[in-house]
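These notes are about the structure you will find just below.
For this view, one protein chain was removed and the others were kept in their places.
Labels run A and B following the written order; every chain starts at residue 1.
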Amino acid sequence: MKLFQHSLSLFIVLSLFSLNAVLAAEITSDITLSPQTKTCIGCHSNVTPGIVQDWLTSRHARTLPGEALKKLSLEKRISADTLPEGLRKYVVGCYECHSRNVDNHKDTFTHMGHRLQVVVSPNDCKTCHPVEADQFSGSKKYYAYKNLMENPVYLTLVNTSTGLKRFDNGKILTEKPSDATLHETCLGCHGTMLLVKGMKTVATKMGDIEVPDITSWPNQGVGRLNPDGSLGACTACHPRHGFSIEVARKPYTCSQCHHEPDVPAWNVYEESKHGNIYSSKGKDWNFNAVPWKVGEDMKAPTCATCHNSLLVSPSGTVLAERTHNFGARLWVRLFGLIYSHPQPKLGDTTVIKNKDGLPLPVTFTGEPAADYLIDASEQERRLAVMSGVCYGCHGTNWTNGHFVKLGNTLKETNAMTVSTTQLLVRAWDKGLADKTNPFDESIEQMWVRQWLFYSNSIRYASAMTGAPDYTSFKNGWWDLTENLQKLLETIEFKKEVYESD
Amino acid sequence: MKLFQHSLSLFIVLSLFSLNAVLAAEITSDITLSPQTKTCIGCHSNVTPGIVQDWLTSRHARTLPGEALKKLSLEKRISADTLPEGLRKYVVGCYECHSRNVDNHKDTFTHMGHRLQVVVSPNDCKTCHPVEADQFSGSKKYYAYKNLMENPVYLTLVNTSTGLKRFDNGKILTEKPSDATLHETCLGCHGTMLLVKGMKTVATKMGDIEVPDITSWPNQGVGRLNPDGSLGACTACHPRHGFSIEVARKPYTCSQCHHEPDVPAWNVYEESKHGNIYSSKGKDWNFNAVPWKVGEDMKAPTCATCHNSLLVSPSGTVLAERTHNFGARLWVRLFGLIYSHPQPKLGDTTVIKNKDGLPLPVTFTGEPAADYLIDASEQERRLAVMSGVCYGCHGTNWTNGHFVKLGNTLKETNAMTVSTTQLLVRAWDKGLADKTNPFDESIEQMWVRQWLFYSNSIRYASAMTGAPDYTSFKNGWWDLTENLQKLLETIEFKKEVYESD
Partner (left out) sequence: MKLFQHSLSLFIVLSLFSLNAVLAAEITSDITLSPQTKTCIGCHSNVTPGIVQDWLTSRHARTLPGEALKKLSLEKRISADTLPEGLRKYVVGCYECHSRNVDNHKDTFTHMGHRLQVVVSPNDCKTCHPVEADQFSGSKKYYAYKNLMENPVYLTLVNTSTGLKRFDNGKILTEKPSDATLHETCLGCHGTMLLVKGMKTVATKMGDIEVPDITSWPNQGVGRLNPDGSLGACTACHPRHGFSIEVARKPYTCSQCHHEPDVPAWNVYEESKHGNIYSSKGKDWNFNAVPWKVGEDMKAPTCATCHNSLLVSPSGTVLAERTHNFGARLWVRLFGLIYSHPQPKLGDTTVIKNKDGLPLPVTFTGEPAADYLIDASEQERRLAVMSGVCYGCHGTNWTNGHFVKLGNTLKETNAMTVSTTQLLVRAWDKGLADKTNPFDESIEQMWVRQWLFYSNSIRYASAMTGAPDYTSFKNGWWDLTENLQKLLETIEFKKEVYESD
């Protein structure tokens, strides 16, 4: 079989190089490909031409890593100090990444005579981008799978929501969610667990080939468990194979996961003044410049501007350092679990235990698990970092006014969750609902809406001073109020009906 | 009156040609207009200048059909083999289309001395584009009016939803929907019935003129009933008078009708990785090229890429043939009626009868009306065609993994509809709701939400492996679960209250 594959490979390379002579010539004259990558492209410019063309637009396709090392510090897009010899003199092509650490990868297979790994993991990207990989490994995003699936409270919510329901004898029975459904619901963003089950044969237009049989593949979730034991997927934000910084800096990338009703970051941005200016004028801005010049390269921020990018003033003063720890500039966590709270100290939030012994950053009554959360001075430090971004365009008074307002919003939305939780606890106490699973009855689901949809919407809208509809009528205060009233009336009504029996 | 009109026409032509001398000169020097079209433009560059300017940007305005015939097969945008003599040597202007088949058109009238038809129908476009018109006539889109309005089950849903409600003596009485409301609700997409009631006089800035009095006009719904007896409207996707292939290929066109909550194709696309890349980089792509080169002209697909367009690889290999039968590459119908099912064999779905005698592709318990649906081998053939598009950028393993996941989603969402239907049937059986009209009581409307909004959302999101929010919290599994629970509790509660009387 291997011999056959090898012959097939040779045949294809020869025939395709002639078929794609023009393309191949264009490639080889401009860029220095490794011999292995040349082979890859020989077939794949025919088999999956879109990938090859996309890669040709990438910086990888025209950059010699050895040259990239020599750039000035602020302009560097590579953070390694040194590189393996073999990587310096060829552009970053198919083979350079897909053969990076084949000995560590359970998804390694022999393909057309070469040992290749299917998945390229953050640990592989780390060869050239170690600072980014290290920063990322400290973030909650890196632990996105684990933080969700290994937290028994959250897992109960996952299982309750996504499990198939059978109707049986007057009752609804919830099955365990299927891997396929988890794959495209929660784990679509959080990342799947990629397990190599063995090899399988697939039919291609080149004939049958053997490839690793990987569960829950394809997936680019940001906290994916990779076959080399590493966590994460750089491709969540830097889509293959253009790896464009422009794409990562545009808000559409973030919008794939940070979307209403639970995390309406994109929706709020789109309706904010910043988003309005971006939508109106962004086509004329420079999304590829490194460092990124405030006012010169862009006139209004995108998500990346405030949260990640290396920002400088037009005269070159650094306004904010680049970070791939996506919480590094954040002092509070807007996202209610079930209350907004100071950011966790660690990316791995499964270690948290609150006073009630639950793995939650706050108790049901709102008391923070302070030992696991950053303290006031660290909050102040981070607020100063974020404010430094605002100061790129706004005065101190303006910026402070904005963040004071946000502080009030966190206080008030948390207080609304307190009120709703008190109402729910009363229903539990009166036997109108069963607290065993806090997510599976209607009045519990009304409670979830309060913090997961409505309070979160208001907080994101407040944080960006935008989208007054998300604070008002679209999952905002109107909904908080309406839903609380409905919860109250439902409980009263249930009492009236069931207690009068 | 006619004499007056003629004089008016002459006067206007003379005066406007001088008024618009610059414009007219610009037009006539570049393009070869028929004498009749020249007359049209003489007035209309003043009366409705926007139309004329829009048309000037069109390929119609600069193409001699006789020359278009000579193009190489893959590059041809005209599919006729021969053309009527009068059409070959002039560009495709106002008169060429609006006089095409005046004898067949009940909306034909004499305007400024010429016999013109108000509406240009697919049968008129067919003169130059017969292959596209024929393909279209096999699609469900072509029958979009008939499939909705001549199916008694669907019509009940239409009438229940859109009919005006009067409150009378403690009851709600539903009137028959008005034509105007149907026009802008269901028939906004499905198309209206254009009936010519006679002539009427309208005041214009040129004075009063007589024009055909057409019901439910204007409308560009895709399954419109035209005054020449034909079905459909090419202008649904190719808006007048630029007829730009760029517009038709961009996802905004599809988004006009394929929108949440019932058909969230656009919403899902927008949040998908493909949509993200399109939004970020699409401004640099070529949406006008024929054939359309994967990887070269675009780096990520839009709706048209996967469903319609003639796709080739950069070296010219055909990856998919062009089709204007919009279901031709589809093996399943995601849209739940009330279950997802294999695509119908024919565009006209009114012929379908399921085992219960209803004109639905499945029974209420989920059994497909197999005689009217494509069989497994045809499903396989179409899956292969669609996979051929995916292979433009993705490997076999990746593509297969994606479609296996979709298959599971169809199975699970169908199972959720089974559970919900069982619950509803139980309520009907117990007399807690009246099945005469299955759409008009609250618990029935909760049942509709399950398949029409929530299951559909999950399926579209699965089909594009995108928009995890549409599988999760935004009309996804959360809503399926929450709504099913509410339905159960509502039924139990009703039983408790009404049976304890």
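Please note the rule applied: contacts are C-beta pairs under 8 Å (C-beta built on N, C-alpha and C of every residue); 3 or more make two chains touch, one makes a residue touch a chain.
Quick caveat: nothing in here was measured; it's all calculated off a predicted structure.
*Asks:* Would you mind spotting which of A:Arg62, A:Lys89 or A:Lys405 touches the chain that isn't drawn?
*Replies:* Going through A:Arg62, A:Lys89 or A:Lys405 one by one, A:Lys405 is the residue touching the chain not shown.
*Asks:* Of the residues B:Leu83, B:Val211 or B:Leu346, I need the one that contacts the missing chain.
*Replies:* B:Val211
*Asks:* Out of A:Ser73, A:Ser315, A:Ser377 or A:Thr436, which touches the unshown chain?
*Replies:* In the full complex, the listed residue that touches the missing chain is A:Ser315.
*Asks:* For chain A, which residues touch the unseen chain?
*Replies:* Those residues of chain A that touch the unshown chain are 270-273, 275-277, 279-281, 283, 294-296, 299, 313-315, 317, 391-398, 400-402, 404-405, 408-409, 412, 415-416, 418-420, 422-423, 426, 461-462, 465-469, 471-474, 476-478, 480-482, 484-486, 488-489, 493, 496-497, 500.
*Asks:* Give me the chain B residues in contact with the hidden chain, please.
*Replies:* Output for chain B: 19-20, 22-23, 45-54, 57, 118, 160-162, 164-167, 170, 172, 178, 180-181, 183-186, 188-189, 202-205, 209, 211, 214, 217-218, 220, 239, 242, 244, 246-247, 250, 252-253, 255-257, 259-262, 283, 440-442, 445, 452-453, 494, 497-498, 501.
We adopt the following convention: only the chains that are shown with their structure count from here on.
*Asks:* Give, as an integer number of Å, the spacing between the C-alpha centres of chain B and chain A.
*Replies:* 34
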